[in-house]
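Note that one protein chain is taken out, while the other chains of the complex remain in position.
Coming up: chain A.
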Amino acid sequence: MARAVMYNNIRRAKSFLASSALALPLMAMAAPGARAEGMPQLDFGNPYVIGQVIWGAGIFLVLYLLLSRSALPKVEKVLSLRRQTIETDLGIAHKAKTRADEAVADLHAARRKALADAQANVDKVVEEARLAAARQTEEMNARLAAEISDAETRIAQARTQALASVREISTNTAETLINQLSGIAAPADFVTAKVGSAAAARGL
């Protein structure tokens, strides 16, 4: 079945090629009497040949006048209107752009100014805070110094008092020890003088 179809296709192809090969000779055979009897365009005896030139001149002239006076100026008018519109719109766009640029510049300037003001305010507040802190520290230091001074004074007084008692205690202790060790009551002046000299020798 498939072989039959193949043979059929080959036969068709052969007949097509054969017919194609015959095409040119057949074309030539089909027109054996192709002739050129002279060009009608060169028959200047024909009044229509010259007539078309005269008609053509008139038609061309009318066409030229209509185009140059009416049709082409219309196109030019539309084109110039478009050019003008585009130029006007471009001018407006340029102005709008300039205004926008100015607004942007103003915005930037305002932003910079606000930033500078804010920074100045921050610096001012920080400086004030710093000064307040310094003042507080000074006050605190002064208060502490005063308290320290008072405390030192009190300590000195306490020490003085304590040192003043040391002689009395030492005198009493020395009298008691003499009495306990020797059974003799030493004269109070003598003991006081000895304790006083001993204390002086030790810087008390």
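The definition used in the following text is that a residue touches a chain if its C-beta (ideal position, glycine included) is under 8 Å from a C-beta of that chain, and two chains touch if they have at least 3 such contacts; residues count from 1.
Heads up, the rule we're going with is that contacts and distances are computed from a predicted model.
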Checklist outcome for this item: Per UniProt, and picking from "Spore germination protein", "NADH-quinone oxidoreductase subunit D", "ATP synthase subunit a" or "Phosphate transport system permease protein", the hidden chain is "ATP synthase subunit a"
Checklist entry - Per the definition of touch given earlier, which of A:79, A:148 or A:162 contacts the omitted chain? => result A:79
Item to check | Residues of chain A (touch criterion as defined above) contacting the omitted chain | outcome: 16, 19-20, 22-23, 26-27, 30-42, 44, 46-57, 59-60, 62-64, 66-68, 71-72, 74-79, 81-82, 85
